[in-house]
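All protein chains of the complex are present and in place, except for one that has been dropped.
The chains carry the letters A and B, assigned in the order they are written, with residues numbered from 1 in each.
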């Protein structure tokens, strides 16, 4: 992968498969396409006839399917230099409603799956990503304006993070639960259980590593998620949906709603069938975070606030610890008498 | 002789063991002081409506003073080696044991709950809670909450009237063990045991300002949770107030834990140990006059054994002894306040109006005070208010189910998720039910058991965070 950046200079073969040109490439293409015009795809140095890329229509990911927004709305996604990358669906309140319904429907099966099973599925996500590193590196590079190696490093870290969280599936219960030595003839056991449907505002700045860092800990324990990806850089997330759809992640376990964070989040924060809210993606906007937390109080959602100092940026490559796992777990304590 | 009836003569606990002063101030920075505004309110015994004492009504200025005292005490307290903090808390536990009878009598007078419960349940648990958390003070780095857990700062704590001293213990013990300082507001109707606890702190030599007790009403509590210089809010009480507090702290860095209402389902299968199930049902809803957030207020009984179970339950309810809480043989005491009694009456009336069948144990209720006979409703459906709303009184709603799946569906069909009970002799069914019930505490073949080592707290609108056990530490620590 070290030669990744060179690829754009070579044949369009590999890059063409990624469906979406990397932003830098588009910007530097000989055509010098004007800002906000479609990237023209790659020009082969050997063949004068230009092949026109097949562009991908990005869609939402709800209940294991890839619908357009019911509102019919899209919004323009550009690279860091303002070049058009795609029209992303702009999810509506009703899309959010549908996503919550799908997430709720999936919760029983997913939370009831064995921890081993969930762990294997998250690991499978990592496997699938590994095979598509180049595509995601290109997308991340375009989305975040990163140089190739840095984008690749983000993707690698994200894949490793999926692996890391995959391994937690059958360990967090042991770490966070246990027997309690009550003063009486009772068996007493505390076990963490998933909270339910978690609305996740994924980080705005870290479109892929940040996403993995907030999504994996939510679902590995058996929660289902409705994710609002980075508003300005939703494409890596929407492409991740394709990986999730082919990684044995049951439909509805992860739902992705690109769009205006404020709009979608407001619906999710107020939704009475959402159990928890991760405000990572509202970290730079204290007012929004407060509004959403206030709305979440109506049914006492568990709210994971943005990290302190999130407005100045969060280092998503840091050791994540278990706090994001624990934030969306409920401790259930079961008593039973001990007697013959 | 066989014709004679075995009537238990009155067996009143002696009131002489407790000396209640005519008035109490606020306990701020290690001393009692009058409220800044000079206001006071009366606290009455709900069993007799006798005025027990007058206590200070804290306002914003007093909240300010208490938070300032707690803030000033924080560096010293959190800077103490854990071993030394532990010793203070152990002292408190021991003094509480020494003064247990006095405090039990006080609690019964102020709350209206039977002396049998304050003596045998509340006070032993209070002391045990301090004893348990005392031992954590110098072991926090071993609690599995990260290598360097740190205290948050000043904790603002607001507690309810149903278990005044026990709720105080649940709040103060972990807060102190983790190195926080506290400002605690007891409930308006039951301020006395917290004020006596201040005296326990004095006897223990606790540094001034580490524990501050401010008495008052809802406005006092609201001022406390809204104070900008507190780092932690812990509240136990109604879900409505809990939501208001959640809104108040939204957008701040205040860590929040809430332990709120419930509508617990107590599920009885046809193969239940029936005599113990009856005891569990009684304990589940008539313990503490049903004024328990985790009460088993919905009885879900398998339809095939409904008649048999209800016969046994009614027979048992006829033996409940309702009356003077100071009598050692009283099982069910007084409702805590006129306001609460009115709420219970209103909801019970709605049960009748909505078509459920009401049955009360025959008992003579005293003329003074606030009383409600142990009551059950049959023919209740999930649509009835008495099956959905927390009554917080000695009122049981009986519903039926046909299959385990139906029992789970009905049990979980509530915005609450605090407690549930399962009664069956089949082990695999217990474990399956326990997995599926969305409740923070599941009692199988028992009910309303508590222990300092056992985490307690709810799912969904019953709140978040856990009190008790290792888990209870997390609420008072910065674990990042």
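Everything below uses one rule, namely that a contact is a pair of C-beta atoms (placed from the backbone, for glycine too) under 8 Å apart; a residue touches a chain by one contact, two chains touch by 3 or more.
Just so we're on the same page, contacts and distances are computed from a predicted model.
Asker: Tell me the UniProt protein name of the chain this structure doesn't show, selecting from "Molybdopterin synthase catalytic subunit", "Branched-chain amino acid ABC transporter permease", "Iron complex transport system substrate-binding protein" or "Deoxyribose-phosphate aldolase".
Answerer: So, among "Molybdopterin synthase catalytic subunit", "Branched-chain amino acid ABC transporter permease", "Iron complex transport system substrate-binding protein" or "Deoxyribose-phosphate aldolase", the name matching the hidden chain's UniProt entry is "Deoxyribose-phosphate aldolase".
Asker: So one chain is hidden, and I want to know which residue out of B:248, B:276 or B:350 touches that hidden chain in the complete assembly.
Answerer: Of all options in B:248, B:276 or B:350, contact with the hidden chain holds for B:276.
Asker: Touching the left-out chain: which of B:94, B:139, B:314 or B:328?
Answerer: Answer from the full complex: B:328 touches the omitted chain.
Asker: Hey, which chain A residues sit against the chain that's not shown?
Answerer: Residues in contact with the chain left out: 184-186, 337-340.
Asker: When the complex is taken as a whole, what residues of chain B touch the one chain not shown?
Answerer: Against the left-out chain, chain B lists 1-2, 4-11, 116, 120, 271-276, 279-280, 319, 328-329, 425, 445-446.
The rule is short, and it goes like this: only the chains that are shown with their structure count from here on.
Asker: In whole angstrom, what separates the CA-based centres of chain A and chain B?
Answerer: Comparing mean C-alpha positions, chain B is 41 Å from chain A.
Asker: In their shared complex, at which residues does chain B touch chain A?
Answerer: Residue list for chain B touching chain A: 128, 144, 146, 239, 242-244, 246-247, 250-251, 253, 258, 260, 415, 430, 434, 439-446, 449, 451, 453-457, 459-461, 463-464, 466, 469-471, 474, 479-480.
Asker: Which stretch or stretches of chain A touch chain B in the complex?
Answerer: Spelled out, the residues of chain A in touch with chain B are 175-176, 178, 180-184, 186, 188, 190, 195, 275, 286-287, 289-290, 293-294, 296-300, 302-303, 305, 308, 321, 323, 326, 330-337.
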